[in-house]
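This is the structure I have questions about; it appears just below.
Just one protein chain is left out here, and the rest sit where they should.
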């Protein structure tokens, strides 16, 4: 500030010599804040800024706000296709960012950044000693344990492992090797599972210090050489529904200490022969456990990340499709708001805008475009 | 690399067990290089990436290449609306970047980055102790002295000063205060001038160590309260031509130790009543000393950065306009290639593409678009 | 820069027609006064008897009367308002100054264009109007500078337009 003083004094003199009428000036330094618990129809558009990936940001949007300018509630910076997760028992959001001392080069540091939901400010960080995986963003690269005592991050160096962080004590607890197994699915109160190339789940339960207490491996339940399981699952309340390349839906219950692998069934019927699931975030579930799936016709080898032309709604308990929504614009990702009353289905379309549909009817409510995001590849409903 | 070894070994085993016919594989690790002296029709598109400003880049383009994919010769990263300057006696390009330890926040460091033109790699840096000015990019915020022994950078904290760096010894030489005066115009062999709010030029000559040897101030030659001089001058071989808001052209000869201020004259005639110069980089000169000026009709208070609808070509010695080029698309900046034979006039248009005109005739040769730049606000001809 | 706004927002086709744009405030802004944003110091801050500023127009639009010398993203589209910063940013204590005509009372007001800092570009509602803007050698009247000075970080997020006084005409 020392350098500022002569300047401020000069300005003061300038103003005192200028003819100005009296008026109460508007206050200096007013900063907005947000509620501790965000409304159900707020979402986080996670813009990894694909072509400027070191300057990413996550934008908070109110989908109930009719004025697009006012829908933008604020933004949090993060970097290099940051991982993201929200707490529900604390007003906190976590990002795992990577920084270099010279932007795109120099010394690398990986950090877990803790943001406060009311101020959208970083309130702490934990340095990650193991380099985080770098990949196209998806949800199951970073998760909180069900008790929210630990944050789990997927590493790929190319050795595969999971870092365990205590976000309250703000300490790194350690690294758990997961050879041949990727991603993290919270399992039980304080454990996780990873999906393995051999068609199994590898499960690790952690103790109160975040150290492995037990490990186990499921029976083989899919064959990656025949019909690969897509790890980008729909998730609700500890239950996951995994699509496969060929259109099976594989339920897994992660609420207990060991995952319970359900019976897979086909999402494809005579009406939809040749269709397949696809996209960057092809699946999501609502608070009633209905599963929403992006699907495209004329599926073929390599089409598993193609945009979906429709969203199919499934009742997974009944193992049946309950609705088909034709999309206004092909979609790359789906997500749901958390409410049961009037849930919104948010579809990231191929123009990188958000198409907001009534999740119950498939009616297009609005399109949120031009809100300052380049590639908001993942959208999260506010927890 | 230690972590890689098991992975590589696993891959090796995998490959050895895979049926593959014999074939000479294409070489691993081949990296392209560029010539030491770049062809005259290469340009540098300085993309400050306005909406992702911490992840900027400068792209090297060959305007003679007909295949747009091949026109892209390479890229150099830089950050926060980096200043840029090219040496002519060394194959070096300089950027003054700003980095934070956490991307957009944390500890700030300002560095002069030295890039090699053949490898497009950083070969050195000098840490700048005085914070560099941060503003919309323009050419005269960083310049080499005429003897190329020193790099000069404009600081604004809001105190105004110039940092002096020795790019060969890679050392900061010091800071020269320039109170009330902005930008750097190389003056004499090893000095600079800045433009001052009181309508004068403030000139500092430096000794071999980069320390101020003498300072001087010109007579007042413009009145910023009546018709402000635009510091974004056309420049060639030590001579500058400054437009003013109202359309005067002010020549200044910076080749001697003291700037020689020429007679200003109006670029506006009866045909062009109401027109004014404007844009982000409104003026440039070619190797013959002709001046190219962006101009727009219906000039008004506040239009001094509006896009130009035409480029006017002036013979400044004759004090006359020699041509008017109507632009295919309104332009925000002009620059010239260095050659006398067939110079190209590059116009940054309002869609952020580069319209390439024959500088002699004003004929549109091509448009270079979609080359990976967001906001290439300044274009430099290769020196 | 409206052209930049449109560029960033992906709608650039109609720019050519716009290049000689005039807003309803086009002739305002030639009278410019300096001021400071550290307002508690200033005489203008001490009088509170004239009430509030009469308002019209949309603070989310670049045409809004206060924005006559704005160059940047409008904080009103970024989680702030015409006079407050978005969550998690910091308002710069010093800034550039403009004088804009309020169409309701046909009076010129002195506007402080403080930048909100510490996060990178909002990227929403880019607005450039240069009425009263002067070159970089007159900093207090220049909107090309990043005015995130005296703040913890210099990263630029958006700009507010605070009324800090009336200018006698």
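Lettered A, B and C in written order, each chain numbered from 1.
In this text, a residue touches a chain if its C-beta (ideal position, glycine included) is under 8 Å from a C-beta of that chain, and two chains touch if they have at least 3 such contacts.
Just so it is clear, the structure is predicted and the values come from calculations on it, not from any experiment.
J.: If the hidden chain were put back, which of A:183, A:234 or A:378 would touch it?
T.: A:183
J.: Determine which one of B:74, B:124, B:238 or B:362 touches the chain that has been left out.
T.: Residue touching the absent chain, from the options given: B:74.
J.: Counting contacts across the full complex, list the positions on subunit A that touch the omitted chain.
T.: Output for subunit A: 50-54, 80-81, 98, 100, 103-105, 108, 131, 133-136, 138, 156-158, 160, 180-183, 194-197, 224, 228-231, 296-298, 300-307, 309, 329-330, 332, 350-352, 375.
J.: Kindly note down the residues of subunit B that lie in touch with the hidden chain.
T.: 1, 4, 7-8, 11-12, 14-16, 18-34, 55, 57, 60, 67, 69-70, 72-77, 115, 118-121, 370-373
The rule is simple: only the chains that are shown with their structure count from here on.
J.: Need the CA-centroid distance for the pair subunit A / subunit C, whole Å please.
T.: Here the centre of subunit C sits 35 Å away from the centre of subunit A.
J.: Averaging over Cα atoms per chain, report the distance between subunit B and subunit C in Å.
T.: Chain centroid spacing, subunit B to subunit C, equals 27 Å.
J.: Can you compute the centre-to-centre distance for subunit A and subunit B, using the mean CA position of each chain? Integer Å is fine.
T.: Between these chains, centre-to-centre, one finds 40 Å.
J.: Return the residues of subunit A touching two or more other chains; collapse runs of consecutive numbers into ranges.
T.: Answer for subunit A, listing residues that touch two or more other chains: 4, 7, 55, 77, 372.
J.: Can you list the residues of subunit C that touch 2 or more other chains?
T.: 8, 94, 119-121, 123, 149, 155
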